[in-house]
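Missing here is one protein chain; the remaining ones are kept as they sit in the complex.
Which chain is which? They are A and B, in the order written, and residues in each are numbered from 1.
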Amino acid sequence: MSKLILVVDDSATMVMSLKASLEMAGFKVETAGDGVQAMTKLKGGVKPDLILTDINMPNMGGIDFIRNARALPGLRFTPILALTTESQQAKRDEAKKLGATGWLVKPVGGSDLIKVIRQVLPGT
Amino acid sequence: MNPLLDQFLSEGRDFLQSIGERLLQLEEAPGDSALMNELFRLVHTLKGNSGLFDLPEMTRVLHAAEDLMDAVRDGRIPFDRPLADCLLEAMDFVATLIDEIAEAPGDAPPSTAHHASDALRLGETLRSLLQDRARSADGADPAEEEPPAPPERPEAGASDARPSALDPIDLPEPLRADLIRRLEAGGSFCWLRYEPEEECFFKGEDPVHQMLQLGDPLWCRLESREDWPPLAELDAYRCLLRFEAILDTTPERLAEHFRYVPDQVRFEPLSQEILTAATAAEGGPASTSDRAFSAEAEWSFDLVLEAQREILALSDTPPWLDGRLRAVAASLSAAFASVGRESEIEGLEPALQAAIETRSPTPLFAWLAARHPQPHAGRATAPDDDTGGGSDRIAAAPAPGEPTSISSSDPEESIRFGRRAEDQLTSPRTLKVDQVKIDRLMNLIGEMVVAKNALPYLAGRAEEVFGVRELAREIKAQYGVINRIAEEMQDAIMQVRMMPVSFVFQRFPRLVRDIAHKLGKEVRLVMEGESTEADKNIIEALADPLVHIVRNSLDHGLETPEARQAAGKPREGRLSILARQESDRVLIEIADDGSGIDPDRIRRKAYERGLIDEAELERLTDQEAINLVFAAGFSTAEQVSDLSGRGVGMDVVRNAIARVNGSIDLRSQVGRGTTLRLSLPLSMAVTNVMIVESAGQRFGVPMDAVAETVRVARSDIRTIKRRRTTMLRGRLIPLLALNDLLALDAEQIANDDDELAVLVVRVDQEYLGIVVDDCRETIDIILKPLAGFLGGLTGYAGSALLGDGSVLLVFNPRELI
Partner (left out) sequence: MALEFKKTTAVARDLLGVEDAETLLEWLIKHPRGRVNLSACTHLHASNLQVLMAARPKISAWPKDRALADWLRAALTQ
């Protein structure tokens, strides 16, 4: 059973890179360009098994997105990993407090990405 | 090219463009925090993306730029022009790298190592800016101010030399003894306690999953931190678990594993001291045989015995069987001792001896069965390593084939997911389509128009050659239908090709800023109507002329602040670029409030350069004089500056605009400023041409250029100054014979009334008559520029295929005359 992962990042390059890594590892991937788009997808019935979200995005950034997504009934328990850079310790802590499961530090290598996802997502 | 790299480059260019725009906007509004955040985000994202590739030079510069932006955003250093200059330079450097990478062949980005020194220099400049400013800003220690990008570090905890957190845990005695022995042998183990926070499930965590990934514990305990309420009141999602385990692992690995919840775990390496201290601590109560044993002690005891039973049940007879049997006996002995049943151990030694002698576990089995009947068939797995062979730990790990955490697929579930994913396949609103595909559509619709145009011919033939009028009418009716569809289709494709003028305009803020700085002028750029659209070809053709015009304005039009002040104008000059659509034309107006064009100076210059004679010098109106700047070889600048000079004058601009059927209009008032108005077609894909005949051939003339067609009696033609002319509605029109222009050796043919067909064209506000043999219908054609060696024939605008399959040459009146 392949798990569905929602990738939220405003950079098409980053999305493409993550999507390729995830699909190679057998995951299904949905993508969104910012928090607003991601919320639209989630409200529209997309039910990911895990969400990967960037922090710095236009319209709705990752912090607000995590907060809003957690408030959706179907996403109370969904693992959410924040994509951060090494200098964003404060953002990581904030994300964690608001309901992120963990974080990844960009640039994310394919094998690291999969390793972390396996760590937080049972049955993978 | 590798699609990811391709994506990176194309997105990178967009980012650089936006970064440049934001920087300029910030110069206007340095306090705009939304703008600042946006700028930071762009730089930050671009840096993140560059990290996906091996581009150390690019990443280095972007990293430094990001840090600088971070400091600006936090208000640690002010945003000003030198800082903007520095960032712009950094972005130019990145743009250079992107261009270089884009041009390199192959899938992998090429090495940009030859830029290493530039990257180093830029990086240092940015960093020094950061440090100098930080220091001068508030005198703070720069080392403190610089964001030091703290390396990802496992949380402290493991290595802290704090007093042991290891509570006196009720380790079963055999395990304790075993651990001590294995520690002596150089093994390393960790004790771990993990108390997930109550809301942890609402953060997507699964503590059980976390624990399972740590491998088999040597000992474990799992209990609740509080008593469970009655079931009806239980909140399953308030996590109250406490995990404890002794694991064959290192503190480093645990720190890494629990990096997201460092405050919820405690762990420390197991030492002999801890183990023996724990023994001492509970030695008393454990040895009092009247003590009621805890359920756990009972359970552990059962587990140990069961494990021994399992070992005894092994059917192989390895060389170390003796050792194994002794180990079992030792474990049994310790187990019974730990629950206060030492007295029962007596018979154990003889049983062991018997077992060793017979090389069979049966005597020990019998001893065990007598004292502890097998409780249940289930398999318990208590720590059972006391079996001599150190390799047993490995054997205890799940075998590769064992279905540990690989979830067997549930077909129903997977179908659900599959459908779910497809259902939600929402298409993006905008598509990026390769230009080639649009061009192909264009060509196809072109062919469609041509094919469609064959129908009226066919109708004509049906009627004239085959005499079937009815059919001819039907064909015409059908033609009407196809014609309408083709037109709509053409329109739709045109729409796809439409691009906003912002594609050209977007470069101006930076261009104006840079040139104005260089010239020491102060300029406010105002742009409007950036979303006005026109065909891609038109927009692209507009780029160079517009840049040239803007440069001219900055260079020759707008004055220095001092000169402006002296003239009673504001120091800051104003340059506006406005675009708007008017019916089927796009109008672009470039206006400055500079010194304007002095007609007298133009007259003098034109005269000096031999462009006009003395008579014209007197006669030319001011407006006509001003228009002389469009004459070939005219340059108004007193000195050729490095910006707009070099002999490329307004004539080049005008010709470039004319090539896409555009026109240009120049107005200027001395001291007040100059306005250039460009008028361009929305689209150049379809051209309406009039077909004319001359010397037995058909030619096309763009209708844009045709003012009217008239028949002129030969008797009305006069020769003035060796030029044939005629009067048309009170206006003197010079006449030129098309055959002469095209160097065709034939006289123009008049009609039966001895009237000549004259095509009146307008070129630069002048009317001119071109004598042809006959004027025919007008048609829509897809004009294709002449290619190959024919491309040099500027007299022709291009060629088109007609409905009957013949080729029509379309001439360009301006160039022809």
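Quick notes
The criterion applied here is as follows: contacts are C-beta pairs under 8 Å (C-beta built on N, C-alpha and C of every residue); 3 or more make two chains touch, one makes a residue touch a chain.
Since this is a predicted model, take the numbers as computed values, not measurements.
Contacts of the undrawn chain with the visible chains, over the full complex, involve A, B. Residue in contact with the omitted chain (choice from B:Asp118, B:Glu197 or B:Asp216): B:Asp216. For the options B:Leu88, B:Ala104 or B:Leu241, the residue in contact with the chain missing from this view is B:Leu241. For the options B:Trp299, B:Phe503, B:Tyr607 or B:Tyr767, the residue in contact with the chain missing from this view is B:Trp299. For subunit A, the residues touching the chain absent from view are 77, 122-123.
Although one chain is not displayed, subunit B still touches it through residues 196, 201, 206-209, 211-212, 215-217, 220-224, 228-229, 231-232, 234, 236-237, 239-241, 295-296, 299, 378, 380-381, 398, 402-408, 410, 412-413.
The rule is simple: only the chains that are shown with their structure count from here on.
By the touch criterion given at the top, residues 1-4, 10-14, 16-17, 20, 28, 30, 41, 44-47, 50, 54, 56-58, 70, 76-80, 85-87, 89, 96, 99-103, 105-107, 119-120, 122-123 of subunit A touch subunit B in their complex. Residues of subunit B touching subunit A in their complex: 3-4, 7-8, 11-12, 38, 40-41, 44-45, 47-49, 51-52, 67, 70, 147, 149-152, 201-206, 209-210, 213, 237, 257, 259-260, 405, 407, 409-410, 413-414, 417-418, 420-421, 423-424, 426.
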